[in-house]
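The complex is shown incomplete by one protein chain, all other protein chains being positioned as in the whole.
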Amino acid sequence: MTERVLGVFETPADARRAVRELVNAGIPRQNIIICSTEPMLDPEFLPVEDRKTRMSLWAIVGAILGCAIGYSLPVTAARLMGLASGGQPIVSLWAFAIVIFELTALGAIGGTVITFFREAGLPERPRAIPSAEMARTFVDAGLIVGVSGDRMETIEIADRLLREAGAREIEHQR
Amino acid sequence: MAKWGMVIDLDRCTGCEACVIACHAENNLPIVGEEESAKGRQHNWIRVERYWEGEYPHIRARFIPVLCQQCDHAPCEPVCPVYATYHNPEGLNAQVYNRCIGTRFCANNCPYTVRVFNWFDHHWEKPLDEQLNPDVSIRTRGMMEKCTFCIQRIHRARHQAEDEGRDIRDGDVQPACVQSCPTEAMVFGDLDDPDSRVSQRARSRRAFRLLEELGTEPSVIYLKGDEWVEP
Amino acid sequence: MSDETGSLTTRMMHEDLIRPVVFTGRRFYLAVALLGLIVLWGLAAWGYQVRTGMGVAGINSPVFWGVYIATYIFFIGISNAGTLISAMLRLSHAGWRHPVTRCAEAITVFALMVGGMFPLIHLGRVWKFYWLIPYPNERGLWPNFHSPLVWDFMAINTYLLGSFVYLYLPMLPDLALIRDRVNGWRRRFYGLLALGWSGTPVEWHRLEKAISILAVVIIPVAISMHSVVAWDFSVALKPMWHSTIFAPYFVVGALFSGIAILIVAMVILRRVFHLEAYLEPIHFNNLGLLLLMFCCLWLYFTFAEYLVTWYGHLPDEMAPFRFRVEGSLAPFFWGMVLMNFVIPVPILAVRKTRTVTGCLVASLSILIGMWLERYLIVVGTLSRPRLEFAWGHYAPTWVEMSILAGTIAYFILLYVLFSKLFPIISIWEFKQGRRLRERRPTRDVPVMADEPFPGVMLDD
Partner (left out) sequence: MVIRKRVWFHLAVIVILTFLGSGFLLWSLLAGTPEQPIAFSHKVHVEKQIACTFCHQYADKSPQAGLPSVQLCMTCHQVIKADSPEIQKVRAYLDQQREIPWARVYGFPAHAHVRFHHQRHVAAGIDCAKCHGDVGQMAVAERAIRHTMGWCVECHKQNRSRFAKPRLATDCLTCHY
């Protein structure tokens, strides 16, 4: 039986304080929910270990893959050509450079986008689903800090801490 | 492998345009009419250009029959995205009608402007459709076409030669324009064979090729005297 | 956030920017109906052309390409600008970019979609267009990768895909925002499009990372794409096409017309959606300065191109040169100079006239001028082939003009629908930019420190 408590915050300072208090109270990080309507990347919200991303790496991998396809596509096509195609070179670097370049870029874009979706865990059901009324408050205020847990006392502690940190609205969900 | 070529002696050309008519009849070229011609859509695979030479009163018209030059380095070939135009093993600049998607890039890139586009479907009223050549396709709208050096005649000559178990002899193939030329200004044959008539004529001191400076290496060679003396 | 200075609260901002999404005015239906009619008319003209043959257009021998290809370059040109401008502004952390990026990116995507249609419209046998796609087939035939048209196909598709992603990813947070503010079917619609974005720090971090990688990748793609379009011409053995500076010349022209259409779009959006508080005179001022720079660059390239041709004085080159400068295309040529330089430069150079209206006038003039430039390039050269005997003329027919009108209407229609369905100003980026502008010397400033454009910014 998982229960969640969500608090809406208006300033990053309050939200940061709330997160700090929750961590101090011994609530594990993976149980703390943070959502914001604009990038909030302070260390309290995004610990250093979560900042590691392989997106650049995969972009490069995609680029290399695209480059390989870009080179082999025209060459293979010219070789597979079943009919006389008359005097044109099978590998023509000047002409193929353009095809290679475009497919390299396409590979890099593909690598980036796929990695983005994988690392951000999208598409997915939104992690924090406040009620419709609270959602409106949230998008205008800007931040949600919450806790999910299966023990009643954790939720109660979180509720208190969120209120103390200055949460504007608190919602319990089960 | 033969390398087909043509020599046109401009000193013999009278500008009678028999070649144009013969080409029309042989290759199923449509007659597009006055209105379309005025728009620049004459449907000719060969045209006779007329230029004036000299100053009045010592003036003379000169004629140049211009057809597809069957270039060895044809600018039209690399730009076709679908290989509808390519170089055939016999040195012909081929145009495959049903492969053509009609980008018209080849026509733009042809320095001789000898490629012809089918702006519409063509119809031959009865009984004119009976005179269509069954050995040549009827092209439909949206595709490019041009002089083929009468490829159907090359095929026919080859078939006959094969059946008789020999190679094609010089003079076996005569495109319609060559055949119809009353002054025998045009000669067709194998440029790789040094003894062929076309090779002999091509070695003439009077030989030149159209827009030679572009490096397109045309297979059509023109002959023209240095000077023209008034008769 | 609560730290709102100035008159604009977050709630007001949301109301302003989401209003068009929820509220539909009569003007919207009117605009869609009108544009839709023009699009249908263009579609009918195209159908007529496909059924009857290309002959219904004015193109002929030797002018095998006409209005279609000119408009193609024009649209590809304006498409070039959106994503490129947005990516460059993002990479340079230009502080004033925030309200500009999305309307620029949307121009790119739609202009590409419309521009990409022109090669198809112009194909003689459009029903065989798929032969351009490399796929294994029983005939054993493949496209010719040596052909610039195949490069075009590759470049346009890469850029279209890249631009689409570059438009869509930064829109996710805004889609989620709308999802959380609306009810009914709209909630489901935007919920589906938002792909479950909830705004966790990890999502934000990866989004910013993805945007910065994409911005780096997309700039060379944008430049390559318009270069490839230029190479369509300059690899051809044609006088005044066979020019080495064509690629940069086209890219400059593309950015030039791209900024112009961006300004036009911004002025219209500002009026229609009452976005005066978001698209401020400063934005028009800055874009106007950029446009001014491109006016000069364009003149420089044009001059370089024509000077060298004239100085070389090769007969083959002089024929199209004369045809453009003093022949029957002369009104187009001098009109182009007038529209692209003489009219916009004084307007944009003087601080007093570099107003919203001033920028609009200059931009409209440039858009017409750039279309004329593309027309001159295509028709000017093709009418004057090397053999004098084959010289010709060209005049577009009603079919070409109908299709042209239809495609322009289609472009506007797509843009209208987009700005109706989605917030045309990136809400989260605007908020972020506003917070940065306040420059609270606290830790509230996020990790990635944005510097506004120094000097230009303070001009306001």
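The first chain written gets the first letter, and so on, giving A, B and C; residue counts start at 1 in each chain.
The rule is short, and it goes like this: contacts are C-beta pairs under 8 Å (C-beta built on N, C-alpha and C of every residue); 3 or more make two chains touch, one makes a residue touch a chain.
These numbers come from a predicted model, not from an experiment.
Student: Can you list the shown chains that the hidden chain touches?
Tutor: A, B, C
Student: Pick from A:25, A:57, A:84 or A:97: which residue touches the chain that isn't shown?
Tutor: Answer from the full complex: A:84 touches the omitted chain.
Student: Of B:74, B:94, B:202 or B:221, which sits in contact with the chain we cannot see?
Tutor: The single option touching the absent chain is B:94.
Student: From the list C:37, C:192 or C:350, which touches the chain that is not on show?
Tutor: Reading the full complex, the residue touching the unseen chain is C:192.
Student: Which chain B residues touch the hidden chain?
Tutor: 1, 86, 88-90, 92, 94, 96-99, 134-140, 148, 151-152, 155, 158-159, 161-163
Student: Quickly run down the residues of chain A that touch the omitted chain.
Tutor: Per the touch rule, chain A residues meeting the hidden chain are 82-84, 123-125.
Student: For chain C, which residues touch the unseen chain?
Tutor: These residues of chain C touch the chain that is not shown: 137-140, 192, 195-196.
The working rule: only the chains that are shown with their structure count from here on.
Student: Which pair wins on C-beta contacts, A-B or A-C?
Tutor: Most contacts of the two pairs: A-C.
Student: Average the C-alpha coordinates of each chain, average all protein C-alpha coordinates together, and give the chain whose average is closest to the overall one.
Tutor: C
Student: In angstrom, rounded to a whole number, how far apart do the mean CA points of chain B and chain C lie?
Tutor: Measuring from centre to centre gives 44 Å for this pair.
Student: Between chain A and chain B, what is the gap in Å from one C-alpha centre to the other?
Tutor: So the centroids are 65 Å from each other.
Student: Would you mind listing the residues of chain B that make contact with two or more other chains?
Tutor: Residues 78, 83.
Student: For chain C, jot down the residues that touch at least 2 other chains.
Tutor: Touching at least two other chains: 141-144, 146, 150.
Student: Any idea which chain A residues touch chain B in the complex?
Tutor: Per the touch definition, chain A meets chain B at residues 81, 83-88, 95.
Student: Quick check on the complex: what are the chain C residues that touch chain A?
Tutor: 1-3, 10-11, 14, 134, 136, 139-146, 150-151, 154-155, 157-158, 161-162, 165, 169, 172-173, 176-177, 180-181, 183, 194-210, 213-214, 217-218, 220-221, 224, 228, 231, 428, 431-432, 435, 442-444, 446-448
Student: In their complex, what parts of chain A are in touch with chain C?
Tutor: Touching chain C from chain A are residues 10-13, 33-42, 45-46, 50-51, 53, 55-56, 59, 73-74, 77-78, 80-83, 85, 88-89, 92, 95-96, 98-99, 101-103, 105-106, 108-109, 112-113, 115-116, 119-128, 130, 132, 135-136, 138-142.
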